[in-house]
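Before I ask anything, here is the structure I am working with.
Shown here is a partial selection of chains from the complex, left in place.
A and B are the chain letters, set down in written order, and residue numbers restart from 1 in every chain.
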Amino acid sequence: MGELTDSPVRLRVVDAPDQPAPSAELAELYRGFETELLVPLWTEIGDLMPPHPRSRAVPHVWRWANLLRLADQAGRVVPVGRGGERRAIALANPALGGKPYATPTLWAAIQYLMPGEDAPEHRHTQHAFRFVVEGDGVWTVVGRDPVPMGRGDFLPQAGWAWHAHHNAADRPMAWIDGLDIPFQYATESQFFEFGRDTISDAERTTPDRSRSERLWGHPGLRPVSAPGPQPGTPLLAYRWKDTDAALRDQLELEAGGHPGTVERGHAAVRYTNPTTGGDVLPTIRAEMHRIATGVETAPSRAVGSSVYQVFDGTGTVTVGGRSWTVSRGDLFVVPSWEPLSVRSEAAPSDSDSGALDLFRFSDAPIFEALSLHRSSGEGPHQ
Amino acid sequence: MGELTDSPVRLRVVDAPDQPAPSAELAELYRGFETELLVPLWTEIGDLMPPHPRSRAVPHVWRWANLLRLADQAGRVVPVGRGGERRAIALANPALGGKPYATPTLWAAIQYLMPGEDAPEHRHTQHAFRFVVEGDGVWTVVGRDPVPMGRGDFLPQAGWAWHAHHNAADRPMAWIDGLDIPFQYATESQFFEFGRDTISDAERTTPDRSRSERLWGHPGLRPVSAPGPQPGTPLLAYRWKDTDAALRDQLELEAGGHPGTVERGHAAVRYTNPTTGGDVLPTIRAEMHRIATGVETAPSRAVGSSVYQVFDGTGTVTVGGRSWTVSRGDLFVVPSWEPLSVRSEAAPSDSDSGALDLFRFSDAPIFEALSLHRSSGEGPHQ
């Protein structure tokens, strides 16, 4: 269609069957478009305006054992320091052109720190969190507040907060990082700044709890001295003991005949910003789901994408027609509008909770803020 | 001014020095106003539009010992049942004409329940809470969810929720009730409805925690199954152990050189609605303050009124030029725009925390919602 020109525009027909009949006039018109840097709607409409989201990403599973093995290998070959900043290795969705994007909006990586290593301080507008599937001994230092990390802990950090990491233990530690890097890259809203090259000795100490938890970690209470609503949560650590208790409570309520679970045998909590009651980060939602053994969740789908990590137990996940058996540490992605269901197959002995525990994060706050959210059964702002 | 008429209007000059000179014409004019049910601004402006709030209420202290003694006497003389509904005895500010109003907007009462007694179910649009300065054994049943009450617990209940009380212990129990009865009376927005005369046996059982706590009492977590923001908190009990820990944490942060307290030696937490991060009730703010021994708070004042109860310790409060020594259980009121300061004189032996602990509730959410809030040093929406 059209002869080759030097223009960066080359017309092509993308998923759009009803095209004008070829003719010399049409060819000339298309040459004109290319010269003037124009592209008609009618050649691209099927791709650009589909009946419902058809994600460029595909469902995929990454195995924790492989991630850990490669992260450990990197720990021995690749130093951590200023410039590279972090020993973080990102999931690259196989359908996204080799970019380090788990989904079109979300970044998910394993980060690995060797004993005694520091990751230098920096800050960026990208919103971020850490989630720990196993291990402990690392402190993240956010705004000079040292925050210990352990199995099951969720550690969000709002954009533009200074942060560094320090491994105080005598063995390596791995965790996953979630960020909105692809979203901010797509929308071109990101800023980055270097901080101190080394953290202070005081920040290397090992408090039981971060200062943020002492201010914000008490249920239903806020410090009177704090300012009002903040876009990102001021609470820097959500501990596993609380998350686990909340999930257990929901299943016990269900057993007693009371509401609380999402569906039968499926408990779920969302991490929230205590200053607003809403999501922890303006662009990222994070949740923990517990699915009792033998339970299969009803298929559901929503605008926006998610990344899941198996925290505990074993199960089968089905995403848009494909199925995988997954167990502790495995990560998988659910692209926009793909239906997901999960079956918990954990034998009680496989799991601390005797169930399948799934950590999930997604880009849902973006769509809710912009009135673009839709999930199965709902229409959009009609 | 004006001769007597049958009109309900009688002109009088209220705090308004610059008046028109008396004359026959003026007298005739004023008679005309009375006949036509009119009142001019110029006779009343000083009262109606003062330079700053001049409360009709006065500061006052009610002694816990007296309240308890009279409540106990009422327990023996006045039954609890349908019609009277509650054995609640309200503070009547001495300057508010004998009305059961602690301040022009707030109701505060001691409620008393004898062993085995029930208070029947009802609901009302008035927002309410219970706060327990001593004792335990009573369950309040809110929306059929039994909620145990103990020392230091704060139990809010949003308007229009069904509720009843039951004393399962073998001794009487007292607590304080706070409501926005005067505000809803002044604005004429209140509804009331009777519920069941007796609660079910299941509701008489004694869970450790209410269902609301199992759903909403985990820090920074919300059930995914719950709807979005709710005007009143879904969490029905805020336990003393959490409040105490939060206050202790603030003072420890201060001791470590970190921010967190309101001012030196003065820790304070606000009870919040976990679905919004804001106040527990649309019209009522509730807080717990801890003032370290020997500390005197800086005088401060604000639009709106407060009621305080001493939870623990001993101190001196100064409100608008008057001072009282107060100790456990005593209640005092701070009218709108009156300056308050508090000195903690607790010997460590007088108090569990070695400090002065003050429970406070106020009408501040009303003024913040309507952009009418102002506190010392601030101007109003300028």
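Please note the rule applied: a residue touches a chain if its C-beta (ideal position, glycine included) is under 8 Å from a C-beta of that chain, and two chains touch if they have at least 3 such contacts.
Since the model is a prediction, treat every value here as computed from it, not as a measurement.
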{"item": "Copy count for the complete homomeric assembly [2 present here]", "value": "4"}
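Rule of thumb we're sticking to: only the chains that are shown with their structure count from here on.
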{"item": "Degree value of the rotation bringing subunit A onto subunit B, based on Cα positions, nearest 5", "value": "180"}
{"item": "Subunit A-subunit B separation of Cα centroids, rounded to whole Å", "value": "43"}
{"item": "Residue numbers on subunit A that touch subunit B, as the complex places them", "value": "211, 214-225, 229, 233, 235, 238, 242-243, 245-246, 249-250, 252-253, 258-262, 268-277, 280, 287, 289"}
